[in-house]
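Below is one structure, written out as C-alpha cells; the observations come after it.
The complex appears here without one of its protein chains, the remainder shown in place.
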C-alpha cells in the first residue's frame, strides 16, 4: 500500500491542539519542510516534543516565534535566544528532561509500555517525592511514557511502504518517535520503490509510518551553519 | 583496541554459576560454537536466558542434557522434547515469560533501567498480586529488568572494535542481550578491520562488546533442518 | 477438501489488501501458502520479520531466515528485519492489523486459551499473549471440535486464558462465527450442516444470522 502524500495534505491532517513529536538533534534530522508547511497552514495551541528548539528563526523555533506553540517538551534550549526569551517571558510553557530520559520516555511509549523505573536524577531537584516508588526493597524514580498524536520525521531515504533509512547523526530521536506517535509523517528527498534497501539495514520498518512526503529539494536550513565551523 | 580472543580463552572467562544470555531464535543467531566450547569446558550450575531451548541435542539443549544448567529463563520450549522431559522431571528450573516481555526485560537492563510498567498478561495467571502497582490512578504490572554476567552472541560480520552486523532473522534477541550483559562474547565467521561497515548500518556498536572470536567455519547445526522444510 | 484446507481457504478471505498480518504457529502459518503470489500483504513474524513470504526451493533456502514456527521462509520486496524488542513494539503499538491464531478453547466472550493445559502441556507462552492482547483484530482458526469430538467453542473457557475478550471471529471447518455483544453470531456455515447439528457441536449458544448473498463457507 503506497503511503505517498503531498506535503500539503500530510500536514493538513494535523489539527490545532495536537501533540507533535519532531525528530532531529540540532539541524540533522529536523524535518524543516514539514515544519515550514505547518507554519504556513498555521495550526495553533500545539505541544511540541523535540530534543532542542533548533536555532533562532529555524525549524521549530519559527513555530514558537509565530505563537503556534503552547508547550515545548525538550532537553535543552540554550542555543536559541529567541526561545529562551519567550520562555522567560512566560509566553510558552517548557518542560525539561534529561536527554536520555526524554529519549527513553518516548521509546517506552513506542514499545507500548507505560513507564519505567530509573535512578537518573533521583537525588536532584528534578525529582519530586511523588515520582518515587519503593518497590521490592529499593527506591526508584518512575518516569512515565511520552506519546504523541503525530511525529514529523526526516529520513535520508524511504520507500513507498514507509521503510526509512537515516544518515549521519540524523538518526537521534527519529526511530523512537516513529514508534511512539499515532500518526507518523515522513519527509525525504529520496523516495523509491520497495526492494531498494537490504532488509537488515532498514532503520524504521514501514509498519510505524503512515505518510511519506517526497521533497523536491532540501530547505536552505540544511546548508552549513557558519557559526558551527571551527576557525 | 583489538577485542579478538581465541574460542577457548573467551569461554574460559565464564565461571560455574554464571548467568548467561544466549542469542538466537531457533537456529538463526544461536552461537553454536561458543555453546559447544562451554559444553567442552564443562562449567556447571549455569542460569541460561534464551528465547527457546534450541532443538533436542543442538545448542543450549546440549548444555541442559549434559546437566550444566540449573535454570532456564525462556519463552517457549515446545519444540524440544528432551528439555520438556527434564523440566517435567524437575531436573531443571524453567521460568517462562511472554516473548515480547522477555525481550523488553532484557532491553530494560540494557538501557540501564530497572523495570517497566506494562499491561501484558495483567489479567492472566502469569500475574501475581505482588506484581501489580497502582500508580497515578491506574493499575500496571511491574516487570523488572533482566541482566546477565555474560552474553553469547552470533554475528554474521564483525570488526576488531566489536562492531556487529547480523543477518536474516538472526537479529532477534542479540542486540538486546549485548546491551544487558556485563561481558559480551561474540562469535563470527567473518571478522575484519574497522572501516568495513557503513557507520549507520552497524547493528551493535562495539562499545557493548568485550570479546570477538573468529570462527574457521560454522558448525553443522547451521545446515538446513529437514523437518522445517515444507513438503 | 479436507477440514484443514477448508479452514485455510476461508481464512485467506479475511486478509484485507495492504494490511499487516501475523500468522500464529500451527494452522495459521499455513495460510501463507494459500495466498496468491501477487497478493498485497505484509506478513509479520514475531522473531523479527515484516514481509515474510513463501519458502524458497531447497537449493536457495536461507538457513538464517525462519519464521516463528521454525520454518524457512523467504522475503518479499520491501521486507525489513529487526530485533525482538522492535518486533513486539510493533505488536503492542497495534501496528499489526490482523492476527490469525490457533486455540485450545475459545468462548462466547471472545476469551482465548491456547498456551497451557495444566498438568499435561505447558511448553511456555511464546508470543501468543501479546499478539492476542494487542492486535487490532484476532481471528481464531480452529477445528470445530477436538480429536475426541468435544466442542472447542465454549460458553466460558476452562483453561488458563491467553487473553480476555480478544477474539473477533472464529473460523472452523463448519462455520464462520463472530463474537459480538449479543453473543456468538454465525455468519456463514457449510451448506450441508443444519443449524441444530452445528449447535450440537458447539457448547456456547449460537445466534444464526446468515445473510443471503453472503459467501457461503466452504465454497
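A few comments on the model shown:
By letter and in written order, the chains are A, B and C; residue numbering begins at 1 in each of them.
Everything below uses one rule, namely that contacts are C-beta pairs under 8 Å (C-beta built on N, C-alpha and C of every residue); 3 or more make two chains touch, one makes a residue touch a chain.
This is a predicted model, so every value here is computed, not measured.
Judged over the whole assembly, touch between the missing chain and the shown ones holds for A, B. What subunit A contributes to its contact with the hidden chain is residues 25-29, 51, 74-79, 84, 94, 96-104, 106-107, 119-121, 123-126, 156, 167-176, 222-225, 228-230.
Taking the whole complex into account, subunit B touches the unshown chain at residues 1, 110-113, 159-161, 163, 179, 193-195, 197, 199-200, 202, 205-208.
To be clear about the criterion, only the chains that are shown with their structure count from here on.
Closest to the middle of the protein, by Cα centroid, lies chain B.
Distance from the subunit B centre to the subunit C centre is 29 Å, each centre being the mean of its Cα atoms. With centres set at the average Cα position, the gap from subunit A to subunit B is 32 Å.
If you average the Cα atoms of subunit A and of subunit C, the two centres end up 37 Å apart.
Contacts with at least two other chains are made by residues 111-113, 200 of subunit A.
Listed for subunit C are residues 81-82, 85, 88-89, 91-92, 134, each touching two or more other chains.
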